[in-house]
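Some notes on the structure that comes next.
Up next is chain A:
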Amino acid sequence: MSDLENGAARVRFYQTGTFTVGNRLIDPALRTVQAAPDRPNALTSGHRACQGCGQALGARYVLDAAMRATGGRLVTVNATGCLEVFTTASPESAWQVPWMHSVFGNAAPVAAGVAAALAVKGKQDIRVLAQGGDGGTADIGFGPLSGMFERNDDVLYVCYDNQGYMNTGVQRSSATPPTARTATTPALGAEPGNTFGQGKNLPALAMAHGIPYVATASVADLHDLEAKILRAIPMRGARYVHVDVPCPLGWGHAGDETIQVARLAVESGLFPLFEWQAGAITGRTQIRRRVPVDACLRLQRRFAHLFDGSEASRARLARLQGIADANIERFGLAAEETRS
Partner candidate 1 sequence: MLKQIEGSRAIAETVALCRPEVICAYPITPQTHIVEALGEMVRTGELAPCAFMNVDSEFSALSVAVGASVAGARAYTATASQGLLYMAEVVYNAAGLGLPIVMTLANRAIGAPINIWNDHSDAMALRDAGWIQLFAADNQEAVDLHVQAFRIAETLSLPVMVCVDGFVLTHAVERVDLPSQAEVDAFLPAFKPVQVLDPDAPMTIGALVGPEAFTEVRYLAHRKLSSALELVPQLAAEFQERFGRGSGGLVHGYRLGDAEIVLVALGSVNGTIQDVVDAWRAAGRRVGALGICTFRPFPADAVRTALESARQVLVIDRNLAPSSGGVLATDVRAALPDQNQQVRAVIAGLGGRAITRPVLERLLEQATRGAVEPLHFLDLDRRLADGGLERIS
Partner candidate 2 sequence: MTTTRPFAIRIHGRGGQGVVTAAELLSVAAYHGGRYAQAFPSFGSERTGAPVVAFCRIDDRPIRSHEPITAPDVVMVQDPTLLHALNVFEGLLPNGFALVNSQRGPQALGLAPMLARLPGITLRTVPATEIARRHLGRPLPNTAMLGALAALTGATALAPLLDAIRDRFSGSVGEANAAAAAEAFAWMGSDTNRPASTVEATC
């Protein structure tokens, strides 16, 4: 930031015949962490994520925001998964923070152990961040995560939800949406893609534990993601942030459509953005331009079978629309001008 400030002071602007500089730059304190040239780059470049990887983008913002919030006093624990594999192919590491990976399902208890050790050693200025994908969080690591929540261990747990086991070749997880095609829910038979179950709403499960802070975020609104990490980090106890991170490989959209897909998920109500503290919703991102779920799903090849024009597919699309509508209703996301 100092470079920019210094640079701004040195460089003179000349535009349309005047040296007048406008007032379009926001206050440095409010700018995104990534806007600063001296951002920590906790997850630095050169890693092996796919083009357009939503998780790589989300993790970079999460980590740098956490580094800012902690003044660099941060340690991280990672579940097995894409993020772990594409960042730490030995002898290379993309992590410029203390980072450790144990196994798939134990990011939460390992982080809890780290936090307990730091507390015993009087090093509570060092904050603990745990990261996992939806498989490591909602499935194999759910019991241990629930334990971490229930004990209110001093850990911020961030789930990067790409709605499936992408690292192993796009298999279904409990976070895979209904109808989505995966390697283990092929678009075949009477119920193509993932079946309609009851769903497993991780943020709601986190809230049910009554932990101090729960939020959802999306790579479609990175400033909001940063803001939520900045708010969550200084709190004590178990905190949970669930980030929607589209996966071009698994979802079947183009690499340059990741942000668009994520934004349409927000605008359709498929992925509601909200913040929850002390037992109540304290913030929500209202939808100004509401779109039907088709707009979001059409970009993803995993839903291609929904658009075959059949009556059955239309019925399934309607069910998905119903899920999105229910989200909007539940969290009060309909902005005034779009409410009917």
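The candidates came about this way: all candidates are chains of the complex that A comes from, given by their letters.
The working rule: contacts are C-beta pairs under 8 Å (C-beta built on N, C-alpha and C of every residue); 3 or more make two chains touch, one makes a residue touch a chain; residues count from 1.
Everything numeric here is computed off the predicted structure, so don't read it as measured data.
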Task: Complex partner of chain A (touching, any copy) among 1 or 2 - done: 1
Open item on the list: Under the stated contact criterion, what part of chain A meets candidate 1 in this complex?
Closed with: 72-75, 77-78, 84-85, 88-91, 93, 95-106, 108-121, 126, 143-144, 146-147, 150-151
